[in-house]
Each structure stands twice: as structure tokens, then as C-alpha cells.
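The complex appears here minus one protein chain, its other protein chains still in place.
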Amino acid sequence: MSSTETIPAGSHGSPAGTLRLWLALIVATLLTWQLGEGGGSLPLTVAVLGIALLKGAAVALDFMALRHAPPLWRNLLLGWLLFVCALIGLAYWKGIA
Amino acid sequence: MSHHTLTLSATPSRRLAGDLAIWCFIGAELVAFAAFFGAYAFTRASHVAEFNLAQQGLNRDAGAVNTLLLLTASAFVVRAVQGALAGRARADAVWLLAAIVCGIGFLGVKGVEYAAAFDQGISLSSSTFHMFYLSLTFFHFMHVILGLIILVVLWAGMRAGRYGPQDMNGLESGAAYWHMVDLVWLILFPLVYVIH
């Protein structure tokens, strides 16, 4: 089914932008990997979850083009990320209590 | 018959990239995974020592490499979509091929991990942690396979020149599904492999 709307050229970003984002995601992953090597603690877990949240948001907003989508879907996905990370954080905190 | 021009706007108008049906499907999948993640996290909270110990047996390096592979595959998928949008579907189909290669790499790394685990006698019944580890990653594994099948179909379509600025629906839908598979792993890796 072909669409008859004009899809704006910038909808999915530019090659240069994608490369920059990819590099940031790789660095974030390496950071998480590194953090994982140490002993566990609440601050560390919060940091790891925070990084995951940011990475997820980048994939959602830019890779999935939700930045330019109707607020409903953008909020649903970002909300999902937030909810899941918060849930995991809460469970972790419960575990050390 | 309407004639379409590419408008270079600073802020593109609001649109959902991909079919509404696929986004509903993505939503359903995310809910299912969230339930699974929550179950793992709270079960761990009641078995902290056991989970910490068993987690040490995981190959975190493999998990990290897999994260890199999926992120790279996603970036390749985005490049492919950019190419189609710019009218270069046939030429840029190779980006999807690159993504598929990364995806197959993921399956390979995971396969090696599983082989090692099974060699050590790990199974769904060997411990609660192992039940979760195997179930969660296998469930995700199956979704990677489905995602790869979709990418192959999209690649064939791009090579046939099927997608373009007037016909992005199928490509964007398939791409969105792939990114979901990546997104899920971005939570799964820290949750199961890292947090302790």
C-alpha cells in the first residue's frame, strides 16, 4: 500500500547524524560493560539503568523516528522505557533492603 | 494525479513511521517483555545471593558484544531507510544486508553462549536464575530471528526498487519492528548480565 503523503526528507535523520548517534551508543555500551565489572551497588545500578534509559530513548526517538511522531506514540514508548527502568530500580532497591 | 515534491522542512510534520498495525504489535510485544522483565527483577529481589552467584557464570563479554552488534545493525537499518527516502532504494539495499550480517552475528554469539551453558548442565530446571536467563534470552532470540526474516524481505524489496519517498510504509514498518528487538535487548543486557 503506497502512501500519498509527502514524507519530509529529514524524517529519518542524516547519515552523519546517524554515525554520531551510533558512536554515542557504542560508547554508552562500553561504559555499561565497564561498570558491570565492578562490585554492585545502588548508585551503580542507577547509573546503568540511566544509561539504558538514554540509549533506549535515542533508539526510540531517532532510529524509530518517534521524535517526529504524534505525541501519543512517542510518549507511550518513552513511558515504557521509564516504567521498565523504574520497575527494575525499585526491585533492586527492594532486594538490598 | 498528484505530483509529489520533497519538501525540506526544518521540523517535519507529525507522522508515525510505519503502519499503525505494526505499532500495535510492537506495543503488545513490549508489554509482554515488560511483564517478563518485571517478573525477573522482583524474583531476583527475593533471591539476591542466588542470582548474584549464578550471574557470575554468565558471559558478560558476549552479552556486550551482542549489544554492539544489535546497535550497529539498527544504525545500518536507519541508513537503508534514509537511502530509500532519498530515492536510492536499489543502491542502498546493501545497508540492510550489513544489518542482516550483524543480526546473524548476534545469533552466532548467542548460540555459542548457549552451547557453553548446556555443556555445564544448565537448563530451565537447574535454578530459578537459569530459568529466567534461558527463557528471557530465548524469547528474545526468537524475535531476532523474526526480525531478520523481516529484514530479508525488506532487502529483497529494496533491491527490486520497491520502496521510495512515496512508498515507505512497508520499509518503515519492518524497520520499526527491528528497532523494537534492539530496544528490548538494551534493557535485557543490563538487567540480566550487568546489574548485581
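Labels for the chains are A and B, by order of writing; each one numbers its residues from 1.
By our rule, contacts are C-beta pairs under 8 Å (C-beta built on N, C-alpha and C of every residue); 3 or more make two chains touch, one makes a residue touch a chain.
Going forward, contacts and distances are computed from a predicted model.
Pick, from "Nitrate reductase", "Malonate decarboxylase, alpha subunit", "Cbb3-type cytochrome c oxidase subunit I" or "ABC transporter ATP-binding protein", the protein name that UniProt gives for the chain of this complex that is not shown.
The record for the missing subunit names the protein "Cbb3-type cytochrome c oxidase subunit I".
For the chain that was dropped from the view, give me its touching partners among the shown chains.
Looking at the entire complex, the absent chain's contacts are B.
Looking at the whole complex, which of B:Glu29, B:Glu113 or B:Asp182 touches the chain that is not displayed?
B:Glu29
Touching the hidden chain in the complete assembly: which of B:Leu20, B:Val101, B:Ala116 or B:Val153 does that?
Candidates B:Leu20, B:Val101, B:Ala116 or B:Val153; residue touching the omitted chain: B:Leu20.
Tell me, which residues in chain B touch the chain that this view leaves out?
Given the touch definition above, chain B has residues 20-21, 24-25, 28-29, 31-32, 35-36, 39, 124-125, 131-132, 135 touching the missing chain.
By our rule, only the chains that are shown with their structure count from here on.
Measuring centre to centre with CA averages, how many angstrom lie between chain A and chain B?
About 13 Å separates the centre of chain A from that of chain B.
Quick one: which bits of chain A touch chain B in the complex? Just the residue numbers, please.
Within the complex, chain A contacts chain B at residues 1-15, 18-19, 21-22, 25-26, 29-30, 32-33, 35-37, 40, 45, 48-49, 51-52, 55-56, 59-60, 62-66, 68-71, 73, 76-77, 80-81, 83-85, 87-88, 90-92, 94-96.
Quick one: which bits of chain B touch chain A in the complex? Just the residue numbers, please.
For chain B paired with chain A, touching residues are 2, 4-17, 23, 27, 30, 34, 37-38, 41-42, 44-46, 48, 52, 60-61, 64, 67-68, 71-72, 74-75, 77-79, 81-82, 85-86, 165-170, 172, 175-176, 179-180, 182-183, 186-187, 189-191, 193-196.
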